[in-house]
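Worksheet: one structure, shown below.
Removed: one protein chain of the complex. Kept in place: all other protein chains.
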Amino acid sequence: MVATLGFVGLGTMGGRMARRLLDAGHAVVGWNRTPAKAKPLVDRGLRLADSPRAVAEAAEVVFSMVTDPAALRGVALGEDGIVAGLRPGAVYVDMSTVSPAATREVGERVRARGAAMLDAPVSGSISTLEQGQLAIMVGGDPAVLERVRPYLLAIGPTITHVGPLGLAVAMKLAINLGLGIQMVAFSEAVLLAEKAGIAREAAVDALLKSVAASPMLKYRGPFVLKMPEAAWASAQLMEKDLQLALDLGREAGVPLPTTALASALYTATRAAGLAAQDMAAVFDVLARLGGLRESPKA
Amino acid sequence: MVATLGFVGLGTMGGRMARRLLDAGHAVVGWNRTPAKAKPLVDRGLRLADSPRAVAEAAEVVFSMVTDPAALRGVALGEDGIVAGLRPGAVYVDMSTVSPAATREVGERVRARGAAMLDAPVSGSISTLEQGQLAIMVGGDPAVLERVRPYLLAIGPTITHVGPLGLAVAMKLAINLGLGIQMVAFSEAVLLAEKAGIAREAAVDALLKSVAASPMLKYRGPFVLKMPEAAWASAQLMEKDLQLALDLGREAGVPLPTTALASALYTATRAAGLAAQDMAAVFDVLARLGGLRESPKA
Amino acid sequence: MVATLGFVGLGTMGGRMARRLLDAGHAVVGWNRTPAKAKPLVDRGLRLADSPRAVAEAAEVVFSMVTDPAALRGVALGEDGIVAGLRPGAVYVDMSTVSPAATREVGERVRARGAAMLDAPVSGSISTLEQGQLAIMVGGDPAVLERVRPYLLAIGPTITHVGPLGLAVAMKLAINLGLGIQMVAFSEAVLLAEKAGIAREAAVDALLKSVAASPMLKYRGPFVLKMPEAAWASAQLMEKDLQLALDLGREAGVPLPTTALASALYTATRAAGLAAQDMAAVFDVLARLGGLRESPKA
Partner (left out) sequence: MVATLGFVGLGTMGGRMARRLLDAGHAVVGWNRTPAKAKPLVDRGLRLADSPRAVAEAAEVVFSMVTDPAALRGVALGEDGIVAGLRPGAVYVDMSTVSPAATREVGERVRARGAAMLDAPVSGSISTLEQGQLAIMVGGDPAVLERVRPYLLAIGPTITHVGPLGLAVAMKLAINLGLGIQMVAFSEAVLLAEKAGIAREAAVDALLKSVAASPMLKYRGPFVLKMPEAAWASAQLMEKDLQLALDLGREAGVPLPTTALASALYTATRAAGLAAQDMAAVFDVLARLGGLRESPKA
C-alpha cells in the first residue's frame, strides 16, 4: 500500500529513515530546519514543504525525528507546527528520544485535532538502520499502531508495543541510561587494568571477551583505542538522554544515583570540548582524572 | 600425562575444579577448612591431607581457590601453609580473585623456595564451569604456564596469558567492577521504567533485547523477577571484589568514581541482610530507595 | 518613607516578610493562591487583591516569594500576572529561589513594560527572618537596588549586591547545594560513628564541636536526634534547589558530581514519604541503607 507520508527532521537518523520510506515506494513530503541538507533526498524524489504544518497538511501519516523535547515542541506546536496541519484521522508518529511529558503534551493537542499520536523511539545506530535492522518501540493505541505498521516496517523490522503513549520514550530513556553507565564502567575497567600494568589493547580485548561485553560495548569499546571520525552517538546526545532520564526519575520519584554520577561525567566530557565526539569520549575524562593518556582521535 | 596434583580450598568453585581434575584421571590431594564438605570428592578418589603444607609436599602442582587476600595468606603462608611444603621446581597456581599485592607477596616466598607461581583467576559461573566452558586468565612466566597448561585445560578450555604475576588478578578485578556496575545500572533502568508505568517483566524484556544486554545481564537480569535459590555470585563476593578493585585503584593512583558508588550500594545490600543472595539483590536496595517492591525470593 | 507595596505569595516565608513590611508602616497589597491563609495579615492591615496583576496595579514596588520557576512564571506572566499590571517606572523584586533562566525570562518582560526587576533571594530560616537577621543577595541594576533598599532593609539587615539580574539566584543555588551536601555528609559521619560503637548523641555532639560545624549544622544537626514538628526547609525544597543547581550546571557546562549524588538521596527522601519533613530527613534514607534506626519524629 503506497501512501503519502510526511517526515519532519531530516538529520543523520531522520534523513536515513525518510530515504527508506522513499525506497519502499512511498511519496514523502519533508521538512528540515536546514533545507539544503535534504538535497540528496530531494534528488531521490522527496518533496520539501515550507513548514512542518505544510508537511502535515499533505500527508496521511507524519513522522518526526528531532533531538530533544524543546525541538519536538518547536516542530509540533505553534502556528506552523505539525499539529496545526494534521488532517482529522491522521497519525503522527514521533520517533525522537524525548520525554514522556513532552510526548503527552503534544499527544493531547493531537487528540484535540481528531488525530492520533504514537511515540516510536528507535534502538540502534546509523549502521543498524542502514542494514535494515533497527528495533522500534511503540507507545500508544495498538489499533493505531496497526494502521502505520507497514510504514514502520519499512524503517526497521522489529516493532515492540510497550504501552500507552509516552511509555516507549520512557523505556528508551531507561535503556539509554544503561548504555551511558556501561561506557563509564568500561572506561574505569580499562584504566584500572592499564594503570596496573596491562596494555590498553590487551585490557580492551579481555573485557570484550568477558561476560560484561554487551553488543554496545562490542562496537563502542574499541573506540577507546581509536575514536571514529563521526560519532555513532555523541557525548552531548548521551548527556541529554541522561538528563531526560533523571528528569523522569525525579518526576516519578525514583532515585537514580549511578545515572546521576554518569550524567556529571558526560557534562565533563562536553566541558572538555568533546561534545560532538562519540560518547565513548567519556573515557578521556576518566583518563585525565587518572593521569593517563586520552583515546587517540581519528 | 597423569600427575599428582594438590588442591587447597574445596568450596563451591574449588570443589568442582578439583572434581574435573579427578575426572581427567589425575591423582588429587586436597585440603579444605571444613573437611566434611569434601566428602563427595573423597568418594571419587581425592585424598585429604592434614594441612595446606601437606598438600604441597605431596604434589607436583598445587592449586588454590579461596575467597580473599586474607584467606590466601592463611593457606599459603605460615608454618602449615602451601609455601612451606612446596618442592623445589613445583608450581603453585592460585585461582582465587584476590589482589595483585597479595599475589606478589606470596609469589616472592614461592620464588624463595625455588618454586614458581601463577595467578589464574577464572571468568564464569558454576554452570560455565560444569559445562567445561570456563575461561582462565593467567599471570606469570609463560614457560611455567606451558608446564601446567594440560591441567588448566582440564578445568577450562580458554586460557589467556595476561602478563607477569599479579596481572591476571588485576584484569579480573577490572572485569568484575564492570559486572558490579552493570547490575546497578540495569536495576536503575528497570526501576525507572517501572515507576514510569511499564510492568517490571516488560522492562526486563526490553532491556534484555537491547544493545545493553551483556551475557552477564542475559542470565542475571531475570533474577530481579525471581531470585535464584543459590547465589551464582553473592552480593558479599561482589562487594569484596569492588573493594579490591578500589584498593588497587588507590594503590595505582586511578580514581574510580562509579566503582566507588557501586561499592557503597553492595555494602548496603549486605547491611540489608542480603549478603548471601546473588549480587542481583543490589536491585532490592535501589527498589527500596524508590519505594518499589523488592525482587521475589526463591 | 512610607509607600504602597505589593506582595505576591504569602506563605511561610512570604507572609512573614509582608508582615515585617506592614510593621514598618507601609501599606501592603497582597495576593495568595489560598487567600484564607492571609487572614492574620489582613487583620494587621494588609489589603488582599484579586490577582497578582491587581497587586501590581496598586503598588510602586512589588515583591514575590514563590516555590519554583513554574510558580514564578505562574504569578508573573499571563493576563493576570504581575508583569501585566506593573506601572511604568515600578520595581519588581522576586525573592524566590528559582533559576537564573526563569528570572531573566521574566526580567525581559518587565523591561518591555518600562519597569525594572531585581532578584533578591534570601539566606536563612524562619527564625532568622523573625529575628530580623535575614541576609538578602540582590541581582540587577544597582541604581534600582538603591530605590528599594529601604523596603528590603525592613525585611532583613544584610544586603549584598551580587551582579546583574539572575546572579543572586545563581549564587543562592550555589550556597544551597553546599547545604544539601553538608547534611548528607553529616549523616554519613553520624552513622559511621554510631555503627562503630559511639552513641548517636555523643557522635552528634563531637561533630558539632568540630571544625566541620557550620552554622547550618549547628541548628540542623540535632534534628537527627529529634526531628522538629515543622520543617525549617523541607526535603522536597532541598531536592528542588539541587535540581535547579544541576540544571544551571548543565546549562553552564560545569559538572557537579557530588551535588548529583546528593540530589538522588533527596529524591529517595521524598520516595520514602518524607518530602514534607525537614531536609535533615535525608539522614533516614542513609540510616536505612545502613540498617540503623531512623531519626525520632516529633
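A few remarks follow.
A, B and C are the chain letters, set down in written order, and residue numbers restart from 1 in every chain.
Simple rule for what comes next: a residue touches a chain if its C-beta (ideal position, glycine included) is under 8 Å from a C-beta of that chain, and two chains touch if they have at least 3 such contacts.
From a predicted model like this one, the values you see are computed outputs, not experimental measurements.
Every visible chain touched by the undisplayed chain in the complete complex is listed here: A, B, C.
Across C:A70, C:A230, C:V254 or C:A276, the single residue that touches the chain missing here is C:V254.
The residue touching the chain not shown here, chosen from B:T12, B:T67, B:Q133 or B:Q243, is B:Q243.
Screening C:L129, C:L173, C:M227 or C:A272 against the full complex identifies C:L173 as the residue touching the chain left out. For chain B, the list of residues touching the undisplayed chain reads 239, 243, 246, 249-250, 253-257, 260-261, 263-265, 267-268, 270-271. The omitted chain makes contact with chain C at the following residues, 100, 123-124, 135, 137, 160, 162-164, 166-167, 170-171, 173-175, 177-179, 181-182, 184-186, 188-193, 195-198, 202-203, 206-207, 209-217, 245, 248-249, 252-259, 261-262, 265, 286, 289-292. Chain A meets the missing chain through residues 257, 261, 268, 271-273, 285, 288-291.
Note that only the chains that are shown with their structure count from here on.
The touch graph of the protein chains shown is complete. The distance from the centre of chain B to the centre of chain C, with each centre set as the mean of the Cα atoms, comes to 52 Å.
Chain A and chain C have CA centres that are 37 Å apart. Shared interface positions of chain A, defined as residues touching 2 or more other chains, are 249, 253-257, 261, 265.
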